[in-house]
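Following: one structure in structure tokens, then a few remarks.
Every protein chain but one is kept in place in this view of the complex.
Entry: chain A
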Amino acid sequence: MALTFWQSTLGKKIVMGATGLIMIGYLCVHLLGNMKIFFGPGEFNAYGHWLRVMGAPVLHHEWGLWIARIVLLASVVLHGVSAYQLSRRDIKARPQKYVHTKPRASYATRTMRWGGVILGLFIVWHVLDLTTGTTHSGGFQEGHPYQNVVDTFSTWYGNVIYIVAMLAMGMHVRHGFWSAAQTLGAGNRTRDRALKAIANALAIVLTAGFISIPVGVMTGVVS
């Protein structure tokens, strides 16, 4: 059955839809946690520390965190590999373009592929910047996430990369959530307006929520 899934265009798309929904779920939780930054370094750093003891005493130190990381990494990889293979196939299936072309579909729909590539690169930068601190500006301090976030958003390029990526994320989620619902067979005529409304709400709330953090740093609300 796993082979049937992976060999079929439908199966690969279902893998994309399911992993996409996992990642949207993660984004929602991630946003809620990040909002603690507006309540001062004490609360935000304590939340960062809790992530490491999450699930205790059942789970060993950092196990909960690593389980989440593994699930997310698997989701990103499966999502990306499926998207790459399906895109290659799609391009091969339409080798010759029409002479007479017109703009088709919505902007969010047309930018799914390159938007996805931008998001993939952003995730790499985001992890190097705020998890490992490899590319962090102004001295990365392990265990002091509040200060690290403020450092990142005190640079112009940190703000630009982050805000551009969050706008791309919003558009990706807008078409992606609705698409995933169709791919997983959950859509129909009566539900369509609700699904589109949820997709738009998710896109707007996630984008505005995440962008509020650099804006908070820029305006001095978070410092």
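Criterion: a residue touches a chain if its C-beta (ideal position, glycine included) is under 8 Å from a C-beta of that chain, and two chains touch if they have at least 3 such contacts; residues count from 1.
Everything below uses one rule, namely that contacts and distances are computed from a predicted model.
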{"item": "Chain not displayed: protein name in its UniProt record (\"HEAT repeat-containing protein\", \"NADAR family protein\", \"ATP-binding cassette domain-containing protein\" or \"Succinate dehydrogenase\")", "value": "\"Succinate dehydrogenase\""}
{"item": "Footprint left on chain A by the chain that the document does not show", "value": "1, 4-5, 7-14, 86, 89-102, 104-105, 109-110, 112, 175, 178-179, 181-189, 192"}
